[in-house]
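For this depiction, one protein chain was excluded, whereas all remaining protein chains were kept in their positions.
The letters A and B name the chains in turn, as written, and every chain counts its residues from 1.
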Amino acid sequence: MAKILIVDDAAFMRITIKNMLKKSAHEVVGEAENGKVAIERYKALAPDIVTMDITMPELDGLQALREIIAINPSANVIMVSAMGQEAMVREAIMSGAKGFIVKPFKEEGILSAIDKLA
Amino acid sequence: MDDYLMETAVSDDMQEYLIFSVDTIDFGIDIGLVQEIIEIQPVSKIPNALPFCSGIINIRGTIVPVLDMRIKLGFPPREYDDRACIIVIMLESELVGAIVDSVQDVIHISAQELSDSPAVSGDHLNYTTKIACVDDKIRQILNVPAVFGIDDEA
Partner (left out) sequence: MIADESMLDVYIYETQQLLESLENTLFAGENDKRLNAEQIDEVFRVMHTIKGASAMMEFENMAKLAHSLEDMFAIIRDNNGSGLSEWPDIFDVVFSAVSYFNGELAKLLEKAPMDGDPAPLMERLKLLVARLQGETAAAATTQQAAPEAAVPAAVAPAAAKPAETMAPAPVYGKGEEAYYKIKLFFDENSQMEHIRAFGVIQNIKKISLRYAHVPQNLDTEAAADEIRRNGFLIFLQTGHNPDEIKAILDETLFLKSCSVLSIEGDDEEIPVEIRQSKEQAAAAASGRQTEQQAAENSFESVAKQNFISVNVNKLDSLLNIVGEIVTAQSMVMSNADFGSLAHDSFDSAAQQLHSLINELQDIVMSIRMIPVSTLFQKMRRLVRDMSKKFGKNIELEIIGEETEVDKNVIDYLSDPLLHIIRNSVDHGIEDPETRKKRGKPASGKITLEARMTGSDVIVTVADDGGGLSREKILKKASEKGLLTKSESEMTDKEIYNLIFLPGFSTKDEVTEYSGRGVGMDVVRKNIGYIGGSVTVDSEPGKGTIHTIRIPLTLTIVDGMKFNVGSMNFIVPTVSVRSAVKPNVEDIFTDPEGHEMIMLQGNVYSLIRLSEFFNVDDAVTELGEGMIMHIASEEKEFCIFFDHLDGEYQVVVKKLPNYLKRCSSSLAGIGGCAILGDGSINLIIDVNGL
């Protein structure tokens, strides 16, 4: 069982991911609607895994990822990307993201990714 | 079949709704449509405004039309107090604001808790097509295309 932090500016996406994880053994310990909040929550909650949206206001997913990796170089961050974000996903991988999922994804997709890192 | 065709995502019959009230009635709107909720603020009038349109506001550089839900839903107009707020929703890739008396909270409603709205008279009867009964309270689920007039010809 892993503690999970969901970062996404869209309430819709946070709810979707939460619902998908509901049936799994993992526990969603927190949510954040932008990169800034994500970093704070990461420090406060010390989650095992972070799902990180890329495009967000205030501080985007890439910058938040870098900050989190600076705090914990072995942090497990999964980027949540969409078609057309290839370049940013590339950068995320170079910056230490453990992998990525592509919207739209299915329950088994996100579960398999999280299970792997848990 | 072709391997590139994705199957439809597994549907979850629980949906989240934002509950707000106008006059004495609690309404629910699909949270997926809601972009944000902002404080009531002064609106700029527009030329030849229809009665239900309060005007336009500036949300971080985007011009957003604002509808008065009291008038749109057929309730008498009233001065808005500080509990009133503007629910900003995304309609046809544009933002539209709706002034409501107050916003309550977000609740889960399952498909079983929804039932067809009993036929009511009045010209706004198709504004709610479903009602939900959760925790002994009745919520009318807003028929967004009908209320915001996006199902008819512009």
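The rule is short, and it goes like this: contacts are C-beta pairs under 8 Å (C-beta built on N, C-alpha and C of every residue); 3 or more make two chains touch, one makes a residue touch a chain.
Only a predicted model underlies this, so the values are computations on that prediction, with no experimental measurement involved.
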| item | value |
| --- | --- |
| Missing-partner contacts on subunit A, residue numbers | 16, 55, 78, 81-84, 86-87, 89-90, 93-94, 98-106, 109, 112-113, 116-117 |
| Touching residues on subunit B - with respect to the absent chain | 2-6, 8-9, 32, 44-50, 52-53, 56-58, 61, 63-65, 67, 90-96, 148-150, 154 |
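Just so it is clear, only the chains that are shown with their structure count from here on.
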| item | value |
| --- | --- |
| Intercentroid distance (Cα basis), subunit B paired with subunit A, Å | 30 |
| Subunit B - residues contacting subunit A, complex | 6-7, 9-10, 12, 14, 16, 31-32, 34 |
| Residue numbers on subunit A that touch subunit B, as the complex places them | 11-12, 15, 19, 104, 106-107 |
